[in-house]
Every structure is written in C-alpha cells, then in structure tokens.
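A selection of the complex's chains, in situ.
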Amino acid sequence: MLRPLGKRVIIKRLEAEEKTASGIVLPSQAKEKPQMAEVIAVSNEVEDIKVGDKVVFKKYVGTDIKVEGDEVTICEIADILAIVE
Amino acid sequence: MLRPLGKRVIIKRLEAEEKTASGIVLPSQAKEKPQMAEVIAVSNEVEDIKVGDKVVFKKYVGTDIKVEGDEVTICEIADILAIVE
C-alpha cells in the first residue's frame, strides 16, 4: 500500500451507482468540476479526514497512480472540499 | 448531507422574495456582483458564521453542487462579506 506524505490523502473515485445513492449531483459543466471519491489512505499530518470517508474534491488536482489494479489519486487536503455524511 | 472542510461553508442562494424582505439590494452591475445566501453547513474550523445565517458573498466564488435536489455552493469564508441581521 501507499502512505501519503505531508498534507495529503489518497482517494479513489466513486462508481456512478455510489454517487447516485448519495443524493449528490456534481454538475459536469461547473467551473471547478467537483468529483466524489472515497478516502483510502491519509498522511500522519491529516486530522479531519479518515479512511472510508466519502469526499467531494476538485477534479483537476492531484497525481493519478495505479495500486494493485485500482486507479487512485494522491491529492492535497486543501483540495478536498467536503465530506459526505 | 455535506460537511465542508477547512475554512469553508456551504450556502444556498436566496429566492427573490426573501431578498426583497431583507431590505438589501444587490446591484447587478457591481464589480464584485455580490449575492445573498443562507448558510446550510459550516466546517469545524469556522467560528463567526453559523447554520441559518443569511450572508452576502461574492458571486463568482466557490464550487456549485446539487445535494438532494438543492443547488448549493461550497465556498471559502474569506469570500463571505457580511451577515444580514
């Protein structure tokens, strides 16, 4: 597994059906094109977000990488806008 | 529901009749095009603003998103100019 460093988390984009279940619609034509994802790893320096959290983040941020078949994104917590509760 | 992270709040634009009742007129031709909205969620890091507050904010800021049918905006508190009291 990967452990992010600094103020970073690793997230995995949600599938369409998971997004629908959340009741949240992310407008595709929006300026910042937000996306939904699940947090799969957090750095020691991150306090407000934990593994398993579903989050909304800005689309064009972070570094994409493939870990054991899963496409994930390493991104700064400043780019995570909100947690779905 | 969504819980905003960092120095952010989630707001919902006010309807025309609510704006009229407030006695506040937001000039459409102004440089920063201010808007009125109601706060529907605040981050743990936000102190001066609470859910239910009616606020004036700069129009072209934040990330628009739809939550259970409601169009809302996730924005930085630095872009909230004032509270309507």
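In order of appearance the chains are A and B, and numbering begins at 1 in each one.
Just so it is clear, a contact is a pair of C-beta atoms (placed from the backbone, for glycine too) under 8 Å apart; a residue touches a chain by one contact, two chains touch by 3 or more.
Everything numeric in this text was worked out from a predicted model, so none of it was measured.
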With 2 copies placed, total copies in this complex: 7
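The definition used in the following text is that only the chains that are shown with their structure count from here on.
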Relative orientation of copies chain A and chain B, as a Cα rotation angle in degrees, nearest 5: 50
Centroid spacing, where centroids are CA-atom means, of chain A and chain B in whole angstrom: 24
Residues of chain B that touch chain A when the two form their complex: 1-6, 8, 10, 41, 44, 63-68, 74
Of chain A, residues touching chain B in the complex: 23-27, 30-32, 34, 48-49, 55-56, 58, 77-78, 80-85
